[in-house]
Structure formats: C-alpha cells, structure tokens
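Here the complex is missing one protein chain, while the rest keep their positions.
Chain nomenclature is as follows: A and B, assigned in order of appearance, with residue numbering initiated at 1 for each chain independently.
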Amino acid sequence: MGDAAAFAADRADPMVPRVARVRRRRRDGPLVWTLELEADGADPGGFAPGQFNMLTVFGVGEVPISLSGDPAAPDRLVHTVRAVGPVSAALARVEPGGAVGLRGPFGAGWPMAEAAGRDVVLVAGGLGLAPLRPALYRLLAERERYGNVVLLYGTRSPDEILFRREIETWRRRLDIDIEVTVDHAAGDWHGHVGVVTTLIPRAAFDPLHALALVCGPEVMMRFAISALRDAGLAEEAVYLSMERNMKCAVGLCGHCQFGPVLVCRDGPVFRFDRLRGLLRTKEI
Amino acid sequence: MEGLERIIREHPFFAGLEERFTALVCGCAKNVRFEAAQYLFHEGGPADEFYLLRHGRVALELRAPGRGAVTFQTLRESEIVGVSWLIPPYRWTYDAKALELVRAIAIDAACLRRKCEADHDLGYDMMKRVMPVLVQRLQAARLQILDVYGSHG
Partner (left out) sequence: METATRRILTSEGLDGLLAALKRRGYRTVGPTVRDQAIVYDDIGSIADLPGGWTDEQDGGHYRLVRRGDAALFGYAVGPHSWKKFLHPPTLRLWRAARDGDAVQVVAEAPPEQPFAFIGVRGCELRAIEIQDRVLLAGQHADTPYRERRRGAFIVAVNCAKAGGTCFCTSMNAGPKAAAGFDLALTELADRPGGVFVVEIGSEAGRLMLADLPQRAATEGEIAAAEGVVERTAAAMGRAMRSDDVRELLLRNLDHPRWDAVAERCLTCGNCTMVCPTCFCTSVEESSDLAGGETGRSRRWDSCFTMDFSYIHGGAVRASARSRYRQWMTHKLATWFDQFGSSGCVGCGRCITWCPVGIDITEEVRAIRDSEQR
C-alpha cells in the first residue's frame, strides 16, 4: 500500500557505521585492551553509563563493546575489549590512527536517576567492570547526590585486575568503599582471595535504601544476586547487564532474544525482577 | 576468663550460643597471636585446634608443583580458620598463613570434641555452626572451578 503515514520517518540508516579513529590504545590485562576512539567529524552526542557501541574492523566484522569511559567526556569514546574472537582480536590490534566503524550508542543503561539519594553497590566480575566504570565516574562526579558508594570487584587473578591504577587512586578517596578479590593468587598478593559474593555480606550499605548494579559472567551474576537478596536487598533494587549474541543492536536481527525481551532493545541493563524466571531456565 | 567468655559470645561464629555451652567452649579456648607470614598450621598436620579470628587476615594455601603456594581463599576477622577439626580423620588439608599480625581465639579441638561426645546437644550445636561454613566454602569452590572469568567464558 502506498500509505506513507504507516512508516517510521526517514532517518539515518542505523546499520551503516560512521568512521572513527583510534586515538589511544592501552593494554589493560592479558588479552584486554582499552581503545579510545574519536568519531570523524561527527557530533559526539553523549552516552549513558551502561550503553554500548557496535565496532567494525573493516573487512573482518562487527562486535558489541560497552562504553567504559567517562560520560562527562563523550568525545573520548573509550571501549575495553577482550581479544578472544576473530573480530575482537582484530580490534585490539588496530594501531592509533587506524580507522574503525562505529554505530551507537545503543541500549538502556544503568538507573542513575533512581540511584539518587540511595546507597549504590556495584558488583563487578572480570571484564564486567568495564560497563560499570561509566556509572562509577558519574557517581564520583556527583558524589553528594548518593549515599554510600561501594564497589565489589572480583576477577580471576591479580594480573587480570582491570583499571588497576585507577582503582588504587579511588581507594585513596574516603567517600567510596572498594573491595577487590581474586579467585586465586600467588604468594605476592596481599588482597582478598575468594569469590566476589563473599564480599557482599560485609559491604556497608542499607539494604532498604540501596541499589545494586551487577555486571559479569551470567553464573557470577546469579550467585551475586542471591547474596544480595540474602543481605536484604529487594529484587526491584537489583539491576544487571545481560550479554547475548548481537548483530544489529537495534532490535531488528532477532539474535539477542532472551525470552520476552530483546537484550539490545530492552537492555542490556534490566531490573532483576523482570528476568527472574528466565535466569533459572536453561538454554533460553 | 570473663574476657574470653565475652569474646567468644560476641564472635559471629558463636552468635546466640547458650550460656552453658559458652562455659564448655571457654574451657577449651585461649588467646593466641601470629606474626605476619607465620603459619597457623600446615597441610597434613593434625587438626587439633581451630581459630576464631579477631583481627588480621589469614590466607589458605595449597602448594602445586611448579606453581608454588596458591592462595584459594583469604579469611578475616569474624570468620573461623579450620573446619577439619570436627570431621575425621581430623587432619588439615591446606596451609593457613597469617598475612599480617593476627589475633585469634584458639579452641583446643580434642577438648571440644570430647565435650561434644559427652553432650550431644553441644555436638549438634557445633555441627549447625560448622556446616554452613562448609557449604559456603563448597559453593565458592564450585564457582572457582567454573573459572567464570577465564578465556573460555
């Protein structure tokens, strides 16, 4: 039918990338690289903590990567990549000055507005610290708007701790509690050893007036959520960031279905009570 | 002696302990301290004491050829070090090392086990306190086995 009114208005094609350049590249652990990008000529536009971009290595492919930088500096598009697949490995090899494709930012981010006036507990596992870092920058930039801020971070071993120097800097602040734990360590490590869930019972937050932001491997998130509930936090106060296969990032390709939701369109950050049953169902 | 009783009653491991049991436990307890890097016990040794941590952190270690000592868990104040004391053959299955100055209450395991045998109510009470610690450590070990942050996902 020729009824033009039935169609969405013409917009830039969401599937066509802009060109961006790598400005800086830093190694942040075994196989982990942080890339700072700058989009050619375009208005940076800003992003919300928890959102992600689709990054293309021309001729190789495209992958979803969370923004891991400071939302107050949106012209520096910071992404932290683990070089484990063909595209992410190629991405990690792009030298400063090199061109990549950029689409985004996409998705629903962390509930920063709801966090105002409350204690905020960030529970990160492994690379899951990267999507939480923009939220942390925001919390620290507007520190007076929030109650206690607690970061509980678990990773595999001491040499895999992300953003280590920054964590050490934050640790010197008196207005944030940071606990780092690793799954195992050699004798020269003097921090905690044990799974991240063991940090939750001791964390300083008021469960009746707190929000928890959780990001990490799905198994770790399941256990972290049950430890948060044991600590008295309501399901409505727990948010998590989900990972699923994504090709389009705009709700059109069907890959990131998670039962009733499309992770790219409805997430990646979800309030836990919306996903409760799904996390317990295998292979959904 | 009254100071020891108060410390034991206030330690989370013994939260809500009946008064008559407190006296029984107290009779097997003493104050101890370990310097940084000093070992509380070694793998294979008899589990004849366990520790209520009051201050300082303790690393649980296993030794693997070519890897040296690998820490798989750290414990801190308000936790207990040692669960093998209640389960035959009463032997330690790892090393426990003080990471800094550690103050603790050491409980004589043989002494407490005798009292548990004589008074099964006390024995059951001890079981109910040790079992959750065991279960938590088992769950943590499972998560570590999964190696969820590893390169396979």
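Note that a residue touches a chain if its C-beta (ideal position, glycine included) is under 8 Å from a C-beta of that chain, and two chains touch if they have at least 3 such contacts.
Computed from a predicted model, the values in this text were never measured in an experiment.
> In the full complex, which residues of chain A touch the absent chain?
1-4, 6-8, 11, 13-19, 56, 58-62, 82, 84-85, 97, 99, 101, 243-245, 247-248, 250-255, 257, 259-262, 265, 281-284
Criterion: only the chains that are shown with their structure count from here on.
> Could you give the separation in Å between the centres of chain A and chain B, each centre being the mean of its C-alpha atoms?
37
> Which residues, counting only chain B, touch chain A once they are in their complex?
Against chain A, the touching part of chain B is residues 57, 59-61, 67-74, 76, 99, 136, 139-140, 143-144, 146-151, 153.
> For the complex, give me every residue of chain A touching chain B.
That would be residues 31, 82, 84, 125-127, 154-156, 160, 181, 183-187, 189-195, 197-198, 216-217, 219-220, 223 of chain A.
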